[in-house]
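This view holds just a subset of the chains, kept in their places.
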Amino acid sequence: MKFEFNQDREFDMIAIGRACIDLNAADYNCPMEETMTFTKYVGGSPANIVIGACKLGLKTGFIGKISDDQHGRFIEKYMSDAGIDTSNIVVDKEGHKSGLTFTEIKSPEDCSILMYREEVADLYLKPSEINEDYIRRAKILLVSGTALAKSPSREAVLKAVALAKKNEVKVVFELDYRPYSWASAEETAVYYSLVAEQADAVIGTRDEYDVMENRFNGKNEETIEYLFKHSPELIVIKHGVEGSFAYTKSGETFRGQAYKTKVLKTFGAGDSYASAFLYALVKGKGIDTALKFGSASAAIVVSKHSSSEAMPNVEEIEELISVNA
Amino acid sequence: MKFEFNQDREFDMIAIGRACIDLNAADYNCPMEETMTFTKYVGGSPANIVIGACKLGLKTGFIGKISDDQHGRFIEKYMSDAGIDTSNIVVDKEGHKSGLTFTEIKSPEDCSILMYREEVADLYLKPSEINEDYIRRAKILLVSGTALAKSPSREAVLKAVALAKKNEVKVVFELDYRPYSWASAEETAVYYSLVAEQADAVIGTRDEYDVMENRFNGKNEETIEYLFKHSPELIVIKHGVEGSFAYTKSGETFRGQAYKTKVLKTFGAGDSYASAFLYALVKGKGIDTALKFGSASAAIVVSKHSSSEAMPNVEEIEELISVNA
Amino acid sequence: MKFEFNQDREFDMIAIGRACIDLNAADYNCPMEETMTFTKYVGGSPANIVIGACKLGLKTGFIGKISDDQHGRFIEKYMSDAGIDTSNIVVDKEGHKSGLTFTEIKSPEDCSILMYREEVADLYLKPSEINEDYIRRAKILLVSGTALAKSPSREAVLKAVALAKKNEVKVVFELDYRPYSWASAEETAVYYSLVAEQADAVIGTRDEYDVMENRFNGKNEETIEYLFKHSPELIVIKHGVEGSFAYTKSGETFRGQAYKTKVLKTFGAGDSYASAFLYALVKGKGIDTALKFGSASAAIVVSKHSSSEAMPNVEEIEELISVNA
């Protein structure tokens, strides 16, 4: 099966959600307490995904809200320089700051992050700042789950999803679950279900689907039985080193392998996966190939220092796939 | 056309939303400043609707949250004594109070209300307090729009709607728009659209549909064109003294006349309308008859002092209809 | 010892704090759940105190914030009609409501109240709404402890106290402790101590002084040892039916007896006590006489239905004192 898109749309993908600042510890294998120097990158799952997709050659745009300060201006310029359309990035005028993520890499297996997410600008995107004319120019609206965590960003995303469906834009829901920001697990489950039921494709880890279903140790079969009663036609469930599964409404199942690389850290794997997986779909490749693209891209990013800067190009991905064929 | 229900369900209607306290000025034709005595009633749109429906003979239940104080206990006892199942009314344990509505009747044309809705218990109903087993016992889940105004009540209602649909319970959405409590008109429109699109029937005034569509002077034709692309099969739009319209997905239109009575005040008209309209539908009467029931019930309530206590019985409604036939 | 006032001041007393609505159950000896009718009065400790003082013949004014609705207008008119200067009562323009107190009298020994204090107008009085020219026209600034419970009312009161001291207005601090509204017992203790240390006279129950000292079972001797290191010259500590004690910085102790009356309810006793006690001081009577006035006034109010309306006149107080002499 192939996942079909509306070919008369100008943008391959428009993402909605947060674009933030990563401050990566300059040192590896070191507790952050002892790190005295940090390097700045653009971060945030949907920002990373469009940056990755743009590097692969897709035409992309971004809908989000950034701070009216040096960090916000850096984000806008970085994305614009990368080739992303930033015309629908709104500058916050109420003093909200850009979210921050300090990363700590004690060892490849022991990575952690320290996030600043209080009153961040991205969660203040308003429904009135969502532009129907812009959304209808896209093949894909990529929705990041974290953007549902708080009002008014939550309502902005719900409105964007409604407009995408009205205008036959494929809604891809990247679950991107982050426990902070949410009031309760029940609240997350309500909105994750609501958007997943309306999406055309859903991508997430097994743990993230459990969050959506508000349960533990859920089974893929039950998840797809539930979601295929609603809009989704394609469901991707990632199981870490065991690889990932793609299910179609028509009944097919595909399994993708994880590629082995020298892992430096775990950050950015999911975002690079999504960007390359969706690139492959947009380019008309089969789902089995798309799974390989996703896995290869993730493997490359975890071997490098940053998430956004490290996004691979098509040649790097194809080379890794061919080496492992 | 008839609106069909799942006949094997124990409850004709379960309503979800607020049950509050009305404090009605003892005096008519008097500014509230000069009123020294107030009489207490149960109030709140969905509470009034089930009280009215119960009086007409339907088997009803209620899902909501009440204060752990004298007002909350009064509400529970009144509803229970009226014959409503109160097993799914939750008592708030976090100190939230019951909502209050002081009414003022300066003249039949000049009525106003003074509401206490800060941190009220009904808006603290949580999704974890929604019981799937209970919802599946109903023919109708009646959803009151005001219950969507704030979290966590908002998520509780969204969950209840999802469970109703999963269990083939008809969702009737009474728009019941109250401007306080909502953060913005855009926010209201997002949730009203979301629930209306999932409902089986929607009832509201023309103004309330405009709120749902976030516009002014909307046309019924555009409203039904929009909603009939989604779940609704029946849409009732009320135009005050000009009567009300019912539209079906299959293309029928019905018009109901407003009945003239000696108007004492305007409160309670919408709630009594909904209770009698839904009673008629449940009893298998045609939509044209249901419109008459709604209008007659409203006419009776506006001629009396309270909203809940004044709900008519079937004989009163039928008599008014026959007098005006 | 006599407590001396600046005799060239126009107002005997200006009070600062809340003026609210009492809704008294029409029925006695009845749980509120069964009470269907409520009677409206002006309430709130400092409002009651000025109403009582005004009835006794003092020239009084009030500083506070009321709601821009029927309840606020009722409060303003009632106080104005009672003879209180209301020129410094500010009308809230941000939608805050008047506080409400429903009273329940199950028996003379079993009275309770149900309060609505969320986002009430009185706690939104701002420091910029405090008028130095007004305060300097008073002999006494009566400060109610509850007005310290939240910002910005807290800062308005702190500013008023500073201005009173600067202008040689006697600050009388009525502790008036209400557990709701305060964030913690520690917070209450900080502000109660701060204002008590700056006051010229402090009035409260033994329990309220314990709140100020953040302790249990405090001793009067320790309380006065602490406070007399600071500004206070007069400290009144009430012990309910055991009567009250007045201590002066110069070392005198006075004991007042409680008067026996047919008790109907306990509400309003403290407010009527303060109004009559301060009336006596202003009129140049000795502290021993002032204690009698306070006790007599309290005894009269607890035998009647309301707090504000029931405030006695001088003749009633003197008669009760002479009968018990």
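Residue numbering begins at 1 within each chain, and the chains themselves are lettered A, B and C in the order written.
Following the convention adopted for this analysis, a residue touches a chain if its C-beta (ideal position, glycine included) is under 8 Å from a C-beta of that chain, and two chains touch if they have at least 3 such contacts.
As the structure is a computational prediction, the values presented were derived from the model and not from experiment.
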item	value
Oligomeric copy total, full assembly; chains in place: 3	4
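Throughout what follows, only the chains that are shown with their structure count from here on.
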item	value
Angle of rotation relating chain B to chain C [CA atoms, steps of 5 degrees]	180
Distance between the centres, which are taken as Cα means, of chain C and chain A, whole angstrom	60
Chain centre separation in whole Å, for chain C relative to chain B (CA means)	44
For chain A paired with chain B, centre-to-centre distance based on mean C-alpha positions, whole Å	41
Junction residues of chain C - those touching two or more other chains	none
Residues of chain B defined as touching chain A within the complex	126-128, 151-152, 155, 158-159, 162, 183-184, 186-187, 189-191, 193-194
In the complex, chain C residues that touch chain B	23, 26, 31-33, 35-40, 69-71, 73-74, 77, 97, 100, 102, 104, 114, 116, 118-119
